[in-house]
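Of the protein chains in this complex, all but one are displayed in their positions.
And then subunit A:
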């Protein structure tokens, strides 16, 4: 079997404007990071709310959050994405549904869909981490807060959550890295993110090995950079005396 190696392929023109193939990787990476960051905002906000609900003494709030986690953790991400993409738009009110399907471009539509899907999917994981973080704190912390006369909401805001978040930085980091990796499923609903751009390059050039090697290395490099950065952040924010409880 003959394979024509050509590592210079990335600097060849694509035939679209004045772009070279390397531009596709850059735009793909930007799209991947854009969708990952937007989804992360949703995941963090919703996940924190759910995590707090899980740790509350009341049964109802805890059950609702628990059901959410069970639902979103037991359906494959791809199936969830297709539900958001093919099913939910038809269930929305007409004007919103038309806006998604007609008024905005297909790429914007895919971007919004993937963001919501990844955000809600990851929120279930963040919820579990936040709960673990809160439960890892000594009971005395919330008791002390309550004894000072703080309402429960303020105990969470000023006492429990600030400490819990510092403990769970390592698992949250890996959830963020997971969002970046998971965002590759967006290639299946035609969002031009890193994997989709890599595949397009394969189709255009027939230099599969080079394209997939570089695409993979970009994911790898982004992961490594973020991991080292978060390790540094984690060291700076360590809660003295509490480190054995968190993370690992």
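Going forward, contacts are C-beta pairs under 8 Å (C-beta built on N, C-alpha and C of every residue); 3 or more make two chains touch, one makes a residue touch a chain; residues count from 1.
In this text, contacts and distances are computed from a predicted model.
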Looking at UniProt, which of "Anti sigma-E protein RseA N-terminal domain-containing protein", "Monosaccharide ABC transporter substrate-binding protein (CUT2 family)", "Glutamate/aspartate import permease protein GltK" or "N-methylglutamate dehydrogenase subunit C" names the chain that isn't shown? "Glutamate/aspartate import permease protein GltK"
Specify the residue from the set A:16, A:79 or A:147 that touches the hidden chain. A:79
Of A:51, A:119, A:192 or A:215, which one is in contact with the hidden chain? A:215
Which of these, A:33, A:116, A:188 or A:239, touches the one chain of the complex that we don't see? A:188
Contact with the hidden chain only, please: which subunit A residues? 1, 3, 70-71, 73-80, 82-83, 86-87, 90, 177, 181-185, 187-188, 195, 198-199, 202, 208-209, 212, 215-216, 219-220, 223-224
